[in-house]
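The complex is shown incomplete by one protein chain, all other protein chains being positioned as in the whole.
Labels A, B and C are assigned to the chains in the order they are written; within every chain, residues are numbered from 1.
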Amino acid sequence: MDVQTLTKFPQITNEKLLQMYEQMLLIRRFEEKVDELFKQGLIYGTTHLCIGQEATAVGTCAVLQAGDKITSTHRGHGHSIAHGASIDRMMAELFGRTTGYCKGKGGSMHIADVESGNLGANGIVAGSIPLAVGAALTAKMQGLSYVTVCFFGDGATNEGSFHEALNMASIWQLPVVFVCENNQYGMSSSVKEMTNIKHLSTRAKAYGFPGVTIDGNDLIQVVETTHEAVTRARAGQGPTLIEMETYRWMGHSKSDRGKYRTETEVNAWKERDPIRRYEQVLHDAELLSADKIEEIKQMVESHVQAAIEYAEKSPKPVPEDVISDVYAP
Amino acid sequence: MDVQTLTKFPQITNEKLLQMYEQMLLIRRFEEKVDELFKQGLIYGTTHLCIGQEATAVGTCAVLQAGDKITSTHRGHGHSIAHGASIDRMMAELFGRTTGYCKGKGGSMHIADVESGNLGANGIVAGSIPLAVGAALTAKMQGLSYVTVCFFGDGATNEGSFHEALNMASIWQLPVVFVCENNQYGMSSSVKEMTNIKHLSTRAKAYGFPGVTIDGNDLIQVVETTHEAVTRARAGQGPTLIEMETYRWMGHSKSDRGKYRTETEVNAWKERDPIRRYEQVLHDAELLSADKIEEIKQMVESHVQAAIEYAEKSPKPVPEDVISDVYAP
Amino acid sequence: MTNERIITYLEAVREAMVQEMRQNENVFLLGEDIGIYGGAFGVTEGMIAEFGPERIRNTPISELGMAGVAVGAALTGMRPIVDYQFSDFLTIGMDQIVNQAAKVRYMYGGKAEVPLVIRTPSGAGTGAAAQHSQSLEAWMAHIPGLKVVQPATAYDAKGLLKAAINDNNPVIFYEHKLLYKTSSQVPEKLYEIPLGKADVKREGHDLTIIATAIMVHRALEAASILAKEGIDVEIIDPRTLVPLDEATILQSVAKTGRALIVHEAVKRGGYGGEIASIIGEKAFHHLQAPIKRLGALPTPVPYSEILERAAIPQVDDIVKEARSLIKYEVS
Partner (left out) sequence: MTNERIITYLEAVREAMVQEMRQNENVFLLGEDIGIYGGAFGVTEGMIAEFGPERIRNTPISELGMAGVAVGAALTGMRPIVDYQFSDFLTIGMDQIVNQAAKVRYMYGGKAEVPLVIRTPSGAGTGAAAQHSQSLEAWMAHIPGLKVVQPATAYDAKGLLKAAINDNNPVIFYEHKLLYKTSSQVPEKLYEIPLGKADVKREGHDLTIIATAIMVHRALEAASILAKEGIDVEIIDPRTLVPLDEATILQSVAKTGRALIVHEAVKRGGYGGEIASIIGEKAFHHLQAPIKRLGALPTPVPYSEILERAAIPQVDDIVKEARSLIKYEVS
């Protein structure tokens, strides 16, 4: 695999290629920091980190245009960052500050920026799938050209929501792309035990639209496949289900003691690190030098540090805030 | 098609062949009478009649053994009769009498006889699908050999319940047979508009077990296919989805004015009357003479009349009964 | 004169939708069999002819997805009206209604709106038995972020539905099956009854009956009977449970000193408990008798007509309860 294959996606430029690299690094570093801060007790609640899955979010969002929408999940930091969210406001949200995306009312599982098209993370597994279909319905009914990308995990495909929503997307031929991040487990449950099929993308057959399984740790494959699906959607040719095989390096959340999988397995997947693989691709294409890597890493580091400072300096809500924002005027 | 094909189902005898004929007639006559009585205001509530679909219920239940269980739907009279219910007690239930299967508390949509393995009609579309899977789980966990047959309509396959339940049945390889009576419409909605696939049986692929579509108005095909599926289930080889194509002759329920389909279509399907087709099969096999038909029809008629008399003579509940049967001791 | 025009509750509901849809392109309907079939009770009859299948959108039998799709559409600029054939089926959509629709705005720090109406027939009286006869409005009223409407007359139905459609929040709009065919005077011109304003359906001095939906009518019947005995009943119809017009209720009880709450929902855990508690707390010193509640017995709704009647408060029950309240004397 080399960068030449990227010609399939015409809008790609060298700048974009580097930007994706930077984004993946930013996601990884953001998540590492969140993990640290959480363990230090500086972040409340719980977190679901996407370390190891950076290529799915970045590759998918790379092909989106301004106005395109996403829906996300409990494991949503990467999606938000890839969609262009400010990590300052994300971090502020995790710190429960009024400058956060949700003014501290949502936290990690509800980061959203509806105006920019980020329809939100979601604490309900598969809960955002029908929302994505609804957003796509708006596009169709209002004659708008945006596409909605719907992220969810392998576990989510066993929810009734998944079934009902994908069927409606199909019969109405809506401009939506379903991105299933198959990281092999829903919490502790292996996808192999929770379904009796080889590829989750097979499920698209039940609704009558294309489904495909790809290597979700191969950024280029993610970009190309999503590009095709987004193009189909925008052309009015209906939905696609893309299963992206990947792996979560960290525990499911704070309560995970990792008993359901082996270290060997985890290590094997770490060998397939999407960032290092992409680094190699860029290196081979002579787009990335060791110096450049260092430069980008420094930038990312200071960006994340700045976000933490921003969050720390931001005001906390006052108890009286609790009762506002329930009803719209 | 002649009766020789029935040799695939070894337990079949001439007596059984005639009994199935009689059962189909009984279901038809029962339903016609219910329609009449309902229009006369003698039956309360609503009814969903299965005229035109007799072969699916009769052919399926014909291969069951004592102890095998069924779950049914709002359109369930045929299933109950085919499973061996007393039409006296069914009619009494429709009349809201204490001798009815549910003492008048359930009515048409809740006729059940748990002891005999009829786990009940259901007013919630797809509501009984998980119940059937649960009954099959009991069989597996208790090491019992019964099979559970789960009836539902085409419309039910778009419910989340369908999806979740079929997946669980598959991963646990449970002894359950899913019988989808595709009568082309869920109320007014054509299956062609509500799904984007040619055959609902394709949906089995999403769960990893066999799915097949057959002519549900061909009793022999129904018997054979179900026999195979029940045999697989009993042997521990897991579930099967059988889509039986059929047609409902009457309106969906009392509120139906039939605007969503043409008379031509209805008439074309009436040409494929499962009873007349089977009559021909029996006639060709020299198992059924005109005299015999007459004799059976008379018997069925008096049987249905007796049921009505039984119901009419049965006591009505008293208001005080309302509060019993809520909690088990 | 249009002011004297009499139409049914069913027609009033339809008219509000039709008139709103004519003036706002973003309003559309989503539900099972709402197209050519006209909905399970005929409410949407004929609408597809005017608005077409895009805006009168038949859905598969997918009550959870249907709600979720509506939330997604509402979040992105549409104003969906979701039609559930029976309110019992909202149980299937609860996750989307409660975890998404009701909370999205708050979870997103006030930076989202979900202008969504869920219309659905509730109540017993048709022999449809336990899974097609429930009144679960108390659930909805318990959920911050939702509004809950229960019109009792054609006039109220039209005005409240307009308000619901124009509201920028998810509103659960309960239509009572047995009221569909009842009629009242309904102006042709679109008008709005604000959510949160109770209606005094009858003035009286001796006893306040707070009744909802079909119980408003039973209470009115009971009041006529009681009037002949010299008992003068005031009947308050809250019309919306959320927001609740406490002031009107409390004013009435301050005057009468006696309160009876009647709803069709099961008494145990019904919204009558909320209303009674508010009265008990805020009109304590006005009370000349204990606050009484009438609601369905703690049983699923039975099929048999005899049993069904026995399960649900009837005119007689109201009359009896009212008499005993009037007789009550503080000892």
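Keep in mind that, in the parts below, a contact is a pair of C-beta atoms (placed from the backbone, for glycine too) under 8 Å apart; a residue touches a chain by one contact, two chains touch by 3 or more.
What you see is a predicted model, and the numbers here were worked out from it, not measured in a lab.
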- Note on the structure: Contact partners of the omitted chain among those displayed are A, B, C
- Query: Taking the entire complex into account, which one of A:A126, A:V149 or A:V281 touches the absent chain?
  - Reply: A:A126
- Item | Contact residue for the chain not shown (choose from C:I118, C:V262, C:A289 or C:A322) | C:A289
- Note on the structure: Among the options C:I48, C:A70, C:A138 or C:V262, the absent chain makes contact with C:A138
- Query: Where does chain A touch the missing chain, residue by residue?
  - Reply: 44-46, 93, 96, 102, 104-110, 122-127, 155-156, 158-160, 186-189, 193-195, 255-256, 259-260, 316-323, 326
- Task: Tell me where the left-out chain touches chain B, residue by residue.
- Result: 69, 71, 100-106, 110, 112-115, 119-120, 122-124, 127, 129-139, 141-142, 160-161, 163-165, 167-168, 171, 324-329
- Message: Touching residues of chain C against the unshown chain: what are they?
- Response: 64, 88-89, 91-92, 94-95, 98-99, 102-103, 106-107, 129-131, 136, 138-139, 141-145, 242, 265-266, 268-274, 276-277, 280-282, 284-285, 287, 289-293, 297-300, 302, 330-331
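Heads up, the rule we're going with is that only the chains that are shown with their structure count from here on.
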- Message: As a test of understanding: of all chains, whose mean C-alpha position lies farthest from that of chain A?
- Response: B
- Query: How many angstrom lie between the CA centroids of chain A and chain C, rounded to a whole number?
  - Reply: 41
- Query: Could you state the distance in Å from the CA-based centre of chain A to that of chain B?
  - Reply: 46
- Task: Could you please state the distance in Å, as a whole number, between where the Cα atoms of chain B are centred and where those of chain C are centred?
- Result: 37
- Message: Where in chain C do residues touch two or more of the other chains?
- Response: 60, 62, 64-65
- Listed in rising order, chain B residues that touch 2 or more other chains are 158-160, 193-195
